[in-house]
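Take this structure, written in structure tokens, and hold onto it; I'll ask about it next.
Only one protein chain is missing; all other protein chains are in place.
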Amino acid sequence: MTNYSRRDFIKIITNSLLSASGLLGLGGLLRYLNFSTETPVKTEFDLGLASDYPLGSRTLFPDIPAVLIHDDKGFSALSLVCSHLGCIVQDNNNGFICPCHGSYFDINGDVQRGPARHDLRLLRVENIEDNRLILFIT
Amino acid sequence: METSRRSIALASGLLLIILLGVWWLDTHHLQPSPLTPTLTGKTEYCLTCHSDLPEISASHPIEAFGCVVCHGGEGLALDAELAHSTIRGGNNPSDLAVVEQSCGGSECHSGDSADSRDHIQRVMTSIQATYAGAITNIRYSFGAQTDLVAQQGIFAISDEHITTTTGVPILSAFDPLAETSTALHQFADNCLSCHISAQPSHDHDDFARLTGCASCHTPDINTYPDGQIHRLTTAIPYTQCNTCHNRGNYDLRSMTFVERTDQPLDRKSDYYQPISQFTKCEWTLDCVDCHTRNESMGDGDIHSNQHDIQYVQCKTCHGTVDELPQTHTIVSEDDLALRMSFLNPVMDLQIGDTIIVTEQGEPLWNTRVLSDGTYEMIGKATGQQFNFSPVKDSLCQQNPTEQTSNYCHECHAEER
Partner (left out) sequence: MRPNFFLHLHPPTIPAKQSRWRYTLGAGGTAVFLVLVLIVTGTMEMFYYTPTPEKAALSIQMISYHVPLGGLVRNLHYWSAQLLMVVMVVHLIRVVFTGAYTPPRRFNYLLGLVLFVVVVMLNFTGYVLRWDQGIQWALVVGTNLIKTIPIIGEPVYQILTGGTQAGEATLTRFYAWHIFGLALPMVILIGWHIFRVRRDGGIAVAPPTLREDNERITRYELARREVLAMLLISSALIVLATFSPAPIAPPITELNTNTNDYGAPWFFLWVQQLLNFGDPFLWGVLIPLIILGVLALIPYIFPQPADSELGRWFPKSNRVARIVLTGISVLILLFSVLALVFQ
């Protein structure tokens, strides 16, 4: 075992303490910066009475953004957020087209063409008491 | 003199300990409780300290309202002094000085009269707020005014939209210093404790009450053991009315108010005016079971006397020897009677039910006309059920032209 002088020992201790202080400080800085001041984004939407959306209807909700589908499988919804980079796709009668880079999705939200590689996200719709529909985007 | 490395080691050790202390404090401070009320969308942290307060009423749920929209205050602050610095009205945001900011707004309680949502406008002009009746009478009695039309109230107020014949356009504030009669000075010193802006001198007994809207709608404040009074209700028991209407009697010769020294317990005998005789209704029902919203909160006009606004009589519910009481069948979901019943569901009122209405069309929503022609009433504060029959086709012998309450009392009042 090599001999450490007292000076070296003190030097190591000092440097360790300083480094520890520095790491604590850095940790604090990162905690400080990692905070969101925004109010939480809405994840549930009350769409009203189920009877307002008859069988066979497709209703666009541009504020969510989503499209509510009532077919013989019941109620479902598609997110209108393009799976490529997040622009809002536009209704093209037979499907959806994204204005940003031209991705094209069919009427069921399946990706047909374009830089997008995933289908439009399927969203959960629940029918709660009083016949109200709630849409969940998480 | 050399700075030893030891000094630096010690100093950095000190700094490290202090930083660890900061870290410890940071992980141990009060966990803030956020609440984002749906009506405002602005996150508040009042629940961090006030989570044990009960919800104030079923129609003011905290998830919709939060706290700040009614109470004011700094919702983001976690330090009591800053958080409470902009609170309205202290512990009572319904005090008349701040009621418009706390309870007002067209969506809330200072909306359209057509919608019956104009509570604040009506209360501010009501006689319980202006105290115009007592002030006018005493000023007239001692020569400060020449008739009994109200000129002054507790505060100055004006009303541009007069709908009744007894409505007065403007009141100025009663100013004892501008009066010359000593009787009026004494009146000001001794008799101004029974209007809804007045702080009653009692705070720990049955006569304790708050000011503003809470003077009626937050009843029985002395029954809260820990002082956490957070309640609004329309189920107002008679004990709340007692806090002004059964506290004692005036002595006009000495111009003092002689307070009763007991707590009224026997409703039949413990009313302050010893000469009054009452029918069974009057010492069984709560005041709110008969006296209507317009009577207590006003009809929007400034009146000179209680008599101008109080109109409910025995015949309002019981009818006269010639006529049945007026009724109304509920057809609309938006019926005021349904809304009132929703606030205090002692009676399961439905569309299609027929209720009694007053001569002015105010719904007595806690009544119902039964299929056999009799009536039932459920006490608003007690839930007690009462069944009664109309006067018409009964054994009543009363002169058909003399059907006001004083005549009913001739036979039906019980001796005390």
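All chains are identified by letter, namely A and B, in their written order; residue positions are counted from 1 within each chain.
Heads up, the rule we're going with is that contacts are C-beta pairs under 8 Å (C-beta built on N, C-alpha and C of every residue); 3 or more make two chains touch, one makes a residue touch a chain.
Keep in mind that this is a model prediction, so the values were computed, not measured.
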{"item": "Option touching the unshown chain, where B:25, B:114, B:265 or B:331 are the choices", "value": "B:25"}
{"item": "Contact partner of the left-out chain, one of B:15, B:157 or B:191", "value": "B:15"}
{"item": "Residue numbers in subunit A that touch the chain omitted from display", "value": "28-29, 31-35, 37"}
{"item": "Residues in subunit B touching the chain absent from view", "value": "1-3, 5, 7-8, 11-12, 14-15, 18-19, 21-22, 25-26, 32, 45, 74, 76-79, 82, 85-86"}
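Assume only the chains that are shown with their structure count from here on.
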{"item": "Distance from subunit B to subunit A - Cα centre to Cα centre, in angstrom", "value": "48"}
{"item": "Subunit B contact footprint on subunit A (complex, rising order)", "value": "7, 10-11, 13-14, 17-18, 20-21, 24-25, 28, 39-40"}
{"item": "For the subunit B and subunit A complex, residues of the former touching the latter", "value": "5-6, 8-9, 12-13, 15-16, 19-20, 22-23, 36, 41-43"}
